[in-house]
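All protein chains of the complex are present and in place, except for one that has been dropped.
Labels A, B and C are assigned to the chains in the order they are written; within every chain, residues are numbered from 1.
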Amino acid sequence: MALRRYRVLENLVAGPYATLTVSGEVAPSSPGQFYMVRGDWGADPLLNRPLSILGEDPARGLLRFLVKEVGEGTRRLRALEAGESLWALGPLGRPFPDPPAGTAALVGGGVGVPPLVYLARRLQERGHHLVFFQGARTACDVLALEELQEAGVAPVLCTEDGSLGERGLVTAPLARRLAEFSSVYACGPEGMLKAVQALCTGKVPSYLSLEARMGCGYGVCLGCVVAVERNGRRGYERVCEEGPVFEGEVIRWT
Amino acid sequence: MALRRYRVLENLVAGPYATLTVSGEVAPSSPGQFYMVRGDWGADPLLNRPLSILGEDPARGLLRFLVKEVGEGTRRLRALEAGESLWALGPLGRPFPDPPAGTAALVGGGVGVPPLVYLARRLQERGHHLVFFQGARTACDVLALEELQEAGVAPVLCTEDGSLGERGLVTAPLARRLAEFSSVYACGPEGMLKAVQALCTGKVPSYLSLEARMGCGYGVCLGCVVAVERNGRRGYERVCEEGPVFEGEVIRWT
Amino acid sequence: MDVDLSVTVGTVRLRNPLLLASGCCGYGLDMEPYLDLSRLGGVCLKGLSLKGSEGNPPPRIWETRGGMINAIGLQNIGVEAFLKEKAPLLRKVDTVFVANFYGHTVEEYAEAARLLGGEPCLGALEMNVSCPNIQAGGIHFGTDPDVLHRVTEACRKATPKPLWVKLSPNASDPVAVARAAEAAGADALSCTNTLPAMAIDPEARTFRIRNKVGGLSGPALKPVALRIAYQVSRAVKIPVVGIGGIATAGDALEFLLAGASAFQVGTALFVDPTCPYAILDGIEDYCRRHGIPRVRDLRGALRGEEEGEIRCSG
Partner (left out) sequence: MDVDLSVTVGTVRLRNPLLLASGCCGYGLDMEPYLDLSRLGGVCLKGLSLKGSEGNPPPRIWETRGGMINAIGLQNIGVEAFLKEKAPLLRKVDTVFVANFYGHTVEEYAEAARLLGGEPCLGALEMNVSCPNIQAGGIHFGTDPDVLHRVTEACRKATPKPLWVKLSPNASDPVAVARAAEAAGADALSCTNTLPAMAIDPEARTFRIRNKVGGLSGPALKPVALRIAYQVSRAVKIPVVGIGGIATAGDALEFLLAGASAFQVGTALFVDPTCPYAILDGIEDYCRRHGIPRVRDLRGALRGEEEGEIRCSG
């Protein structure tokens, strides 16, 4: 594996969001995995940025990301134009585990949506039942609706201001319908993940995909750790290597 | 004066060279002056790059540069595309002085050519006689021929490999014709400037435009000094402020 | 909301916390095409020595990743010429001028302090102690607490003007040197000067800078200077002036929050001589957003300070 050069084929920008399609050598991945990404810039910004895989087509050498501009690195990624280069290392990290029989709940918010879109597509392909919950602040922040439609998924939408779907947090409909699900997959802001963890613990297996600042993205710097507790023992685990997906019960928020 | 944003209107790339036309607020300048320039990048590269003015049209807010790619900064400047931003501070430095009556020799090589093209245009406009000598390694490195033609100047060309014009160094025809000139203006590689200085000293006033690494470009860092001797006293002067144009006799090469 | 940008550094009152750093703005007047100096907190002038210096032979500067190295060699016109030629012009400008100065012996420092101390246009004197002490085998004045105490004390005795000591970041224990300067009567500590650094040209197999070693400044230096400003401001009672890689309002706020009373902008002026305006605007905007009526309330206003001891990095 190596940091590889990809060519930007298309970059669809909408507000702070950009949906990038790049082409190059693509190794098959699983939903929940990510790449460490940078543009053709110098030492500033220095580090690669972790981005979840939104979709891929290894046979055609295609890879897709959905980026939200939040700082300098994502600002530059969002500004990429067709023909420019993108450098990426991956796929990295441990993917979402396969769901048990029954219906899976996928709960996403913000830039937590892309890996769940990828997961939804995979589950649909395999005929696995799922309900996709997406929460956002307002209608403009609801993401990847086309991709979901393509995958045959009709998401349950919630916006904090009620501008699209149900008004309020996405955890409200999840809570109401929790009994329907044999597994819950969540990715999004920490507040959402904490709420999902609280809802699910002791009731239904949950898998949370976490974010952390990453130095390397492949396990060697120990920069991305999160506190976990397994079998009564506390310790730190690497979001890039043991994660980004963790069983909901093990996470100890700090 | 401030670091101002300009928009790239056109960038004509030929080999390592790029002729940039940018638009923005342009204060009138004189030939020999320069701007400190950067692109829309972060802290790497950190410093602005000095570029001579190739031409300008303050009324229409146009400014032109001719850049040769030699390192990271010029690589990025050469890669600029129409619509992108360029930041520039200027005009800076002391310009070429007005020539005395008679014919002026303009002797340029490499990225020393742009300020002399600007000077030639000004002198032509005022009906001042001049002969333009341009030296280059090979035909591909002969610069700004169209601009010179537009200005009504037919340059004397020399290439080291004889692929265009006379074979050899540009100082050879200058030496042969030195008696024709009442002043000599030179800008180019150090070797050329040294040869011009040696030819002219004691015979004809010469003005050399120097290059030096620059921190600020406007006189405050003292990073760009060159050793000079005036009235028997040695000292350092700033290429950005006392220069870039110096009387040939005062320069003490180190 | 109106934000009060004024701060004090000891007894020196500044219109706002931004000063131009020494060596990056000439003798002040060189900045006038770009900046209205009376809109700044103050201006630290190029380092002066008793007899002046022609500086080092070129090349004197080199760019590095996120920074630059300089070995100007403290080129300056000398205290006397400054007082005669420059000071009269500065007297007409409504800002706080700080004379940066250095010497090669304790006596030279003290004499420069005495002479500059008599100049009314100067609001403070700033000692550059990142200089080799020729009486002590070239060890820098600023890295040994005892040596620093001696030279600071000598300057303290030589002038009643506010005396700022500009610390070198190249001290294993910045707190020890800071305390030495405080004990010797310094009124404030400027943190920090440049870090000794080097660059080599592999193709030519030679040094990028004729002097071999120069000082690293710019964004690359910031995290180190900030750490020192933090450590020092927690260890002394006199005010700290933060310096090192400040280019944006965010950078400046980091130093204020770390404990600095004011800050200086150096290398960033090379990139954009008008950046002080943007920095000040950014600070004002920040105060407004955070409901902070006086910039001076930001000093050291960090949360989570109490928590735990500092452990290993690596």
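Here is the rule we use: contacts are C-beta pairs under 8 Å (C-beta built on N, C-alpha and C of every residue); 3 or more make two chains touch, one makes a residue touch a chain.
As the structure is a computational prediction, the values presented were derived from the model and not from experiment.
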Interface partners of the hidden chain - shown chains only, full complex considered: A, B, C
Per the touch definition above, residue among C:5, C:253, C:275 or C:295 touching the missing chain: C:253
Contact with the hidden chain (one of C:184, C:216 or C:295): C:216
For subunit A, the residues touching the chain missing from this view: 1-3, 38, 43-48, 89, 212-227, 235-236, 254
For subunit C, residues in touch with the removed chain: 22-23, 47, 56, 64-67, 69-74, 102, 128, 130-132, 139-140, 143-144, 168, 170-173, 193-200, 202, 204-207, 211-216, 218-224, 226-227, 230, 245, 250, 253-254, 257-258, 286, 301-304, 308, 310-314
Residues belonging to subunit B that touch the chain removed from view: 42-44
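One rule holds in what follows: only the chains that are shown with their structure count from here on.
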Central chain (distance from its CA mean to the mean of all protein CA atoms): C
Distance from the mean Cα position of subunit B to that of subunit A, given in whole angstrom: 53
Centre-of-Cα separation between subunit C and subunit B, whole angstrom: 36
Where subunit B touches two or more other chains, by residue: 43-45
Multi-chain contact sites of subunit C, meaning residues that touch two or more partners: 65-66, 219
